[in-house]
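Every protein chain but one is kept in place in this view of the complex.
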């Protein structure tokens, strides 16, 4: 149960770091690195057991009824990732202590979020529950969002952060759906159980896999979703080194590697992984070759390497699984070293442009050496870890090596791999040359010597790459443990520097030679790249999608949201007709409802007096509709009310009639109060189709209700419950049943009703009896005052304020008002 | 403006600005200030009619009595708290129509908000008291009393509730008449005064402008 | 047989239709009238759920020939609620008139702006 505790420590540290930064400045990063170091040490201590097939597990329930549980399980793959995430993380944190100045803006926030990120990443690579994975996954997206936009005053940073978030979270949602589907197919959300017993025969499995892979690809910047990664380079360099080299982008690779043992053989897993991985590798390498900004060069290099990693992680063969462990660590180490190097260069020289840097190799030989080692590892040169990994990767696709891959497929992948590796070699060389070489055409920039503590971080990481490269057997047990589920066909591959004269070795030599040529002929390469048509940019797709959404939003909302009350009410009526209305019509046509026939309740009227009253009601109602002058309408509406009262009398409701007469009288008086202030005639709409349609719709709506009432009364299922009231009236002590119901049986309704009355009374009073200031501001001729108010409210903003004012309703809660509130004048 | 004899300088219909500074509606607008059927007021509609006023005066006690009758007899005959309350408030409306807004203010027993609050409290009491004894809301209690004049009388707690309803209905109507009738009237009067003042001011400014043509434009009439 | 007579059904239809029509007008007063008529219509509907017997629901009358008291009680409640709310609506109409000098239901300005598809100045 130590692991959840370790993650919790990260969360606590994230909260504690911002105040700490305020106290001790950037040195707080050293404190922040402690939990990471602790975790790395812990995993290192547990590695023998893990490699021996005894994964560390723990579980913290959260929402068990939905299957959302924090299950943790650290196996070989997880242990590798934890070592990478925490080890590199700790080094990057120490580096940050030197990188950031104490006066850096919002440094506390950055530090806190960075720790939070580390904790989430730790969660991603150790959890064994799909939902928990998603939780940590999105946490890394969100914290990356905040980290990328560290300098949020810059538009480019805001844009890049949003782009990264929208892309990863958007595809993350697809992944979530994939998880749900996977969980529902497999009957469990535990990853280890799913992988052990994959629901391979389900027709929905391919859909689930595509969705999951979409999320993983977006996170790991696979083409064509890679665009966000170079954009995210606006982040501070330590952030890039950590998130975009060692940790976050590996999340997708990790997920692919995690699921591969169960699903690699299910369609269309392998095809997707191989095609996208290979395309990404080549594309990234090609693009890296033409970058002038060292950081962007590394970013595209990362894209390329992520392609390779994804391909290895998902290939689902023993050798590839061995290779992926090697490459994961190798890439984390060398790429972080290179990023940190760029950080130092940028920090000291104020630029990271190849065309402005020269002679750094002479001035910072130690840094140059460290970077040289890292670049060599990236290029796949012995005796570095990158070489061991790349060897294994090439070996994995040698045709005939693994039965899971057909020979042509292997050959095709291998060709791609070699091509990608050549590009990798070339841009590695270009990086070293660009950063450190003497260039005649460039004049030297000022370059204060970095402190030892500052350069220590890349040196440590580069050295780690060297040591692990020289002693690959230290790593091999992890790789073997991870590859164990795959069939090694009797001759398992081991991470080593020397396997004898294998085809892979030959290919490595070929790659080095071709890469060297490519670098040597770099001017020709540049010309070639410039000559290539500027082909499809995936980022344009992102922009187009957003623009499309925006366009749709404006058009749909503009059409639908008319802002006009009559239209809104008309739509409500239309909805009523469309839903219950058509249903009733259909039932009537289909004869599905009992319709009263003659002798079965169908009769014209009950009593002749009714005809008179009905006539009054109908005539006044229709006349009210047609009347345009206010006082005649008033008289008509009152007459209508009294007519209804008459109907109540006729139908045995004297209480109702009495109340209605009283209410009508009062209503009429109040109407007179208000009406005498309003214009003498109402405006009416011009005759025409819209009006005719309105009439038709209203008539239909009215008829719908009336017919429903008729049919429902006819179809009554039971006698009314109110028969019970008569029996109990004695108990309640009275004879007027209506009144007893009101005052006793259903007193609660009556109570509610008088509460409505009281509230309405208070509302009317508070609406009309405003204090003078509010009232005067609204009076005709005093508009200027209101506009001045709006102006003051918006604080003299440069934007056209009429709109702002209208929307925000002259700053009701605003501070400006509070100020003015005191200056009411009394006037008697 | 007519001022209150008791408080010199205080506006009769609370006009400009509340004193409490809380930003609420001016208090005191509905407080009684005048004697009944005074001679200085102007009715809401048309000229004063002595006949109407006298008839009103005679009718009002009868109307109020009727309303109480409706309230009490509701359990056995058409009527009840609603009808009673509406009838009672009709008396006040009549008074307003006959005598104008000052009549209305003068004749109120208490402020509408007070009536509403008391009515609601009576309702809450009828609803909530049984709860204290662990009984459901609105359980009615019945007492049989022997009164000297009326003899055996059944008193239901429901009557108490109906009285609350009665008060709320009266409170509502008074509130509405005060707001939509009296207040609007007062506002109109105020606006009229203001317009006149503005006209005077504009005239003066025009005169001044004629005297000194190139003067800079100034702010509003304050 | 509690089915209302044909004439009453027509009355209900006419009341609802005219109420709806007035509701759809721009003039505030007509909207208020619409609400009033619709209130009547709804109350009448309540009453018509039981109409064949037309004696008041007073005990002591002929047993079994009283009209159903429950709809009466509900309609009574509804009448009073409608009254309270109508007064509020009138006060509101008066406010609108004070502010805008006409008694029409105004359109929402922000909606109008978006309908006219003026891109807001913050388009990014």
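By written order: A, B and C. Residues from 1 in each chain.
Note that in this section contacts are C-beta pairs under 8 Å (C-beta built on N, C-alpha and C of every residue); 3 or more make two chains touch, one makes a residue touch a chain.
Please note the rule applied: contacts and distances are computed from a predicted model.
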item: Undisplayed chain, where the name is taken from the UniProt record, one of "Sarcosine oxidase subunit delta", "Arginine N-succinyltransferase", "Spore germination protein KB" or "Multisubunit sodium/proton antiporter MrpD subunit"; value: "Multisubunit sodium/proton antiporter MrpD subunit"
item: In the full complex, displayed partners of the excluded chain; value: A, B, C
item: Contact with the hidden chain (one of A:580, A:632 or A:690); value: A:580
item: Hidden partner chain, touching residue among A:569, A:635 or A:695; value: A:569
item: Of A:139, A:525 or A:647, the one touching the omitted chain in the full complex; value: A:139
item: Chain C residues touching the omitted chain (full complex); value: 2, 16, 19, 23, 28, 31, 35, 38-39, 41-43, 45-46, 48-49, 68, 70-71, 74, 77-78, 81, 84-85, 88-89, 92-93, 95-96, 99-100, 105-106, 108-111, 114, 120-122, 124
item: Contacts of chain A with the absent chain, listed as residue ranges; value: 61-68, 106, 109, 131, 134-135, 138-139, 141-142, 145, 149, 152-153, 158, 161-162, 165-166, 169-170, 173-174, 176-177, 180-181, 183-184, 546, 549-550, 552-554, 556-558, 560-563, 565, 567-569, 571-572, 575-576, 579-580, 583-584, 587, 590, 592-594, 705, 708-709, 711-713, 715-722, 724-725, 728, 744-749, 751-753, 755-756, 758-760, 762-763, 765-767, 770, 774, 777-778, 786, 793-797, 799, 803-818, 821
item: Residues of chain B in contact with the chain not shown; value: 20, 22-25, 27, 113-114, 116-118, 120-121, 123-124, 127-128, 130-132, 134-140
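Just so it is clear, only the chains that are shown with their structure count from here on.
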item: Of A-C and B-C, whichever chain pair has more C-beta contact pairs; value: A-C
item: For chain A paired with chain B, centre-to-centre distance based on mean C-alpha positions, whole Å; value: 57
item: Centre distance in Å when chain A and chain C are each reduced to the mean of their C-alpha atoms; value: 44
item: Contacts with two or more other chains, residues of chain A listed in rising order; value: 654-655, 659, 663, 666, 670, 674, 677, 734-736, 738, 742, 750, 754, 757, 760-761, 764, 767-768, 775, 779
item: Per-residue overlap in chain C, given as positions that touch at least 2 other chains; value: 56, 58, 76, 80, 84, 87, 90-91, 94
item: Sites on chain C touched by chain B in the complex; value: 56, 58, 76, 80, 84, 87, 90-91, 94
item: Residue ranges of chain A touching chain C (in the complex, touch as defined); value: 550, 554-555, 557-559, 561-566, 569-570, 573, 596, 600-607, 610-611, 614, 617-618, 621-622, 624-625, 630, 633, 637, 640-641, 644, 647-648, 650-656, 659-660, 663, 666-667, 670-671, 674-675, 677-679, 682-685, 694-695, 697-699, 701-703, 705-707, 709-710, 713-714, 716, 720-722, 725-726, 729-730, 734-738, 741-742, 745-746, 749-750, 753-754, 756-757, 759-761, 763-764, 767-768, 775, 778-780, 799-800, 803, 806-807
item: Parts of chain C lying in touch with chain A, wherever the complex brings them together; value: 1-27, 29-33, 36-37, 40-41, 43-45, 47-60, 63, 66-70, 72-77, 79-81, 83-88, 90-95, 97-99, 101-105, 107-117, 119, 121, 123
